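Moving on to chain A:
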Amino acid sequence: MIASNQTFIIAAYAVTWVVILAYLVRLVRKGGRARAEYERAVQHQREERQS
Partner candidate 1 sequence: MPASTPSNDPGPAPPPRTSLWLGLVSVSALVAAQTHAILTSPPDADMGHLQKIMYVHVPAAWMTFISFFVVLVFSVRYLWRRRENDDLLAASAAEVGATFNGLTLMLGMIWGRPAWGVWWAWDARLTSTLVLFLIFVGYLALRAFVDDTDQRARWSAAVGVIGAINVPIVYMSVTWWRTLHQPPSSPATLDAAYTLGLRLNAIALLLVLIYFIRKRYEIARLERATEHAAEAVAMGGS
Partner candidate 2 sequence: MAWREDWRRVRAIARKDLTTELRGKAGFNAVVSLGVTILVLLGLALGPDAEALRNAAVGAVWLATLFSAVLAFNRSFQVELESGALESLLQYPGPRWTIYAGKLLGNLIFVTLMVVIVVAVGVVLFGVRIPDTWPTLIGILALGIAGLVVLGTFYASMASRSRAREVLLPLLLFPMLVPLLLAAATASKALLGADLMHEASAWIRLLVAYDLVFLIATFLVFEHVIEA
């Protein structure tokens, strides 16, 4: 009984890490893209002001 529980224990920790790491990667990637878009938009705005 205790041995078969091992599968579920491992599954629990695996699911936890999959969710945490997947969300982490998603945030970092989205963050990079958002930051790039922002820099571009601010740069564009600065150029418009000067012209």
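A word on the picks: all candidates are chains of the complex that A comes from, given by their letters.
Heads up, the rule we're going with is that a residue touches a chain if its C-beta (ideal position, glycine included) is under 8 Å from a C-beta of that chain, and two chains touch if they have at least 3 such contacts; residues count from 1.
Just so you know, these numbers come straight off a predicted model, no measurement behind them.
Touch between chain A and the candidates 1 or 2 in this complex is found for 1 only. Contact residues on chain A toward candidate 1 in their complex (touch as defined above): 1-2, 4-6, 8-9, 11-13, 15-16, 19-20, 23-24, 27-28, 30-31, 34-35, 37-38, 41-42, 44-45, 48-49.
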